[in-house]
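Below is one structure; the comments refer to it alone.
Of the protein chains in this complex, all but one are displayed in their positions.
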Amino acid sequence: MMHGTENQDEQGDRSLHTPKGSASRAPGSEADAPLLRLVGIDKSFPGVHALKNVSLDVYAGEVHVILGQNGAGKSTLIKTLYGAYAADRGYIEIEGRRVAVARPADASALGIAVIFQEFSLIPYLDIAQNIFLGREAAFSRFGLVDSAAMHAAARTILDGLGLDYDTHAYAADLGVAQQQMVEIAKALSQNARVLVMDEPTAAISERESDRLFQTIARLTEKRVAIVYISHRMKEVQMLGDRITILRDGAVVTSVLRDQKSQAEMVGAMIGRPSGSQLARTPRSPGEPVLLARDVNTAKLSDISIEILAGEVVGLAGLVGSGRTEVVRALFGADPIASGEIALFGSRALATLDRRVRAGMALLPEDRKREGLALPLDVRDNATVASLWRSFTSGWFSPAKAERDTRGLIAQLGIAAHGTRQSVHTLSGGNQQKVVLAKWLAAGSRLFLLDEPTRGVDVGAKAEIYRLIDQLVDGGAGVVVISSELPELVQLCDRAYVMRDHRIVGHLAGDQLTERAILELAVHQ
Amino acid sequence: MTIPATLDIRPSSLSPDAAALLGRFVLIVLIAGALTAVDPGFASVSNLLNMLRQASLLFLVASGLTLVIIGGGLDLSVGANLTLSACLAAAAIKTTGNPWYGVAVAIGAGTLIGYANGLMINRLQLPPFLATFGMLWVAQGIAYWFMAGQTIYGMPMSFRYFGTGFFLGVPLPIWITLVVCLACSILLHRTTFGREAYFMGANQTAALLSGVPVERRRLLLYVLSGLTAGIASLVYLARLNAAEPGIGEPLLLPAIAAVLVGGTSLFGGNGNIGGTALGAILLTIIVNGLNLLNVAATWHPFVNGAVVLVAIIADLVISRRRSGSG
Partner (left out) sequence: MSVTIQLQRRSGMGQFLSAIPGAGLLLILMLVLFTIVNPRFVSQTNLMNVGLQTSLLLMLALPMTLIIMTEGLDLSAGALLGLSGVIVAEALLAGWGVLAACAATLAVSIAFGALNGVLIAYLSLPAFVVTLGTMGLMQGIALVLTNGDPVGGFTPAIETFYRSQLWFIPTPIAIAAALYAALWLLLYRTRLGNYVIAIGGNKDALRLAGIRANLVHLAVYVLGSTIIGLSAVLLIGRTNSAHPTVGIGMEFEAIAAVVLGGTSFEKGQGWLFGAVLGALAITVLRNGLNILSIDSSLQVVCIGILLILALLIDQARKQFVRRTA
């Protein structure tokens, strides 16, 4: 129901801000037609209307930033542009001509290149070989590759980007930022005219980011159009000639740089005034169940966190800010380099299995790979973490396991034919409930929930919220990671906000708002 | 609180596992029937018992391997383990004259090799096939060196009873097989260790993140595989009354074939020991049938190889269907 009203809001908003093509022209761009146009793209998946009539104009030599929260439809949009998904409605134009992009190969042929967050370099080929992978024929002489010519060509491309990398270096020896640059070089060598970058700075340092921005500036000088996906306000305002904000699969607004303030953009991403959130009933937490002080790992710096019994604590931040790494370190899944973690008042619980037995539970982000044994049945999955507790002698009783599992199925309302149904045949929401059942059976008292409602339907979502309430009422401590800010604000008593692998803020009570979180998370 | 049982239990009486076992049993009966038609001597009690005795050796080697494969690993060293354990046990019996020293040595050597396998995989994070493949050659090399070209034969009768004796009219190796089969079955289905093994095999990461002490469990699986190889070496030694290098290695391929034919997936997390027992019987019957049809023994490796290939392709088809990705 809420969705309906929100949509109407949006419609009004959009009609105000997207006068298609007329007022929006970048100062630097030519007065002629856009290089790339997406017109009225609509895409639905079962249960989700992922893209709603999205139109986008991208001009040569311009950086077009697409801004939006998780689930706003950015990645669906890219995949449609790249031919990985077929749009239900709408079409793509290049230089005014309608084109068909049915496969990634079509996109490449049209000069559209995408640099995903997962790179596609071959670790033990060198930079030149990677750039020209699959196109070595251009350098072949008598069946042998003219290595010198290939390296020279690679050199030219890298020089054009102002990169001094040794073209003989293996991709495996490059850092993330360097790999990204090689991906860019690879795209350019294929004469890409539109370069899509999916959160390119998510995994690289600030100095490396500066390098990337310089490269982007060079590319725009060469009339390459950049479609730049990001959450980071600083980058958006620095780079973006044109900024399009997506929310819930629809274009909220499309503006030129400086037409909107950062606050206005954050507001547009959230989509409703920040006062409209539901009132939380204040809880009265008890003793600390977890105390982490100055924890450092390979991926985290100085993490200090306190979780009390009977409260829900949020862990907010952008994707890649280190939230998952924090819960993994607390759980004992990743080694910590320094710092201390006290669980239920004890520092002695060093290994993961001892922490589980002490009452710690992790609901991983990727439940299929890390939470469940998909080919096994509900009973196997629901009992795996509590075998030590339910069968202290080491003897397993199928009858008891059966009883326990039925109790859990009833308690959580898992929609399964029975206890022996394979979990891979369950829906996402029911799979998630099986993971929760596993930890309820283990009698856990501290729950680390990493994106607990991702990929589950609305009904299951509400049940998961209700369950979290029950857990907390029963005296458990709960940590929730979520990219959905309304969810976080609604669920949590307080929240730590992360950025660049450290905790940058702590919000509680009335301070805990979507806007406050976003401002801390996106920085400046 | 509890759901009425009628809601959950569907009237179909056979679980998929039981149906698969039944299918294999029917296959065995069919082949046995066909062979009896060719040669009525096949169905004689003595031939059947003899075959079961052969199958029991294969089963013993394959039983520990089944446990390891269910847990997501692999043990290529079981055959060489049998060789070395048998040679050491034979020497121990010969020098001391006391069969129990032989039993202790075989079991000790077998489990030690299994322990070393587990250690290499846990500590060096070697792929199981590589660690156990290396162990195959090391154990074989030690056996050749230890025996120095000799064959040790002539075990005391009290020891040979293990391989040739009868109890209640049934050869003792078959009793040993039944005991090991039952023990493995209880271990897999009635202990928490067994349930954890299945889970590890199906998804090792999820097992680790559910608090299963994966490394300790894995070590135990390899130790058990070594233990059953050690037990098999005793049965072998008692039955054939001689130990020499190279006796166990030819068992590796049929053992893997028995496990795969028995319905245990090479990808882990699936399978059961009863299937392996039937698989061992099936393979023995095939070999026996080939002999009956006057096919030379030199064909055996070919047949074993073919069975492994057919079984793994079938396993692929089934497991892709099971996980819904095919």
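Letters are used for the chains, namely A and B, taken in the order the chains are written, and counting of residues starts over at 1 for each.
Note that contacts are C-beta pairs under 8 Å (C-beta built on N, C-alpha and C of every residue); 3 or more make two chains touch, one makes a residue touch a chain.
Here the structure is a predicted model, which is why all the values come from computation and not from measurement.
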Option from A:129, A:180 or A:254 whose C-beta touches the chain left out: A:129
Which of A:33, A:100, A:152 or A:172 contacts the chain that the document leaves out: A:172
Missing-chain contacts mapped onto chain A: 104-105, 120-125, 129, 133-137, 140, 143-145, 147, 172-173, 175, 335-338
Interface with the undisplayed chain - residues on chain B: 74, 76, 120, 124-127, 129-130, 133-138, 140-145, 148, 245, 252-253, 256, 266, 296, 298-306, 308-309, 312-313, 316
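The rule is simple: only the chains that are shown with their structure count from here on.
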CA centroid of chain A to CA centroid of chain B, Å: 46
Footprint of chain A on chain B - complex, ascending: 1-3, 8-10, 15, 189-196, 198-199, 202-203, 205-213, 269-270, 319, 322-324
Chain B contact footprint on chain A (complex, rising order): 331, 333, 351-353, 355-357, 362, 364, 369-376, 380-381, 383-385, 387-388, 391, 394-398, 403, 406-407, 409-410, 417-420, 422, 424-425, 438, 442
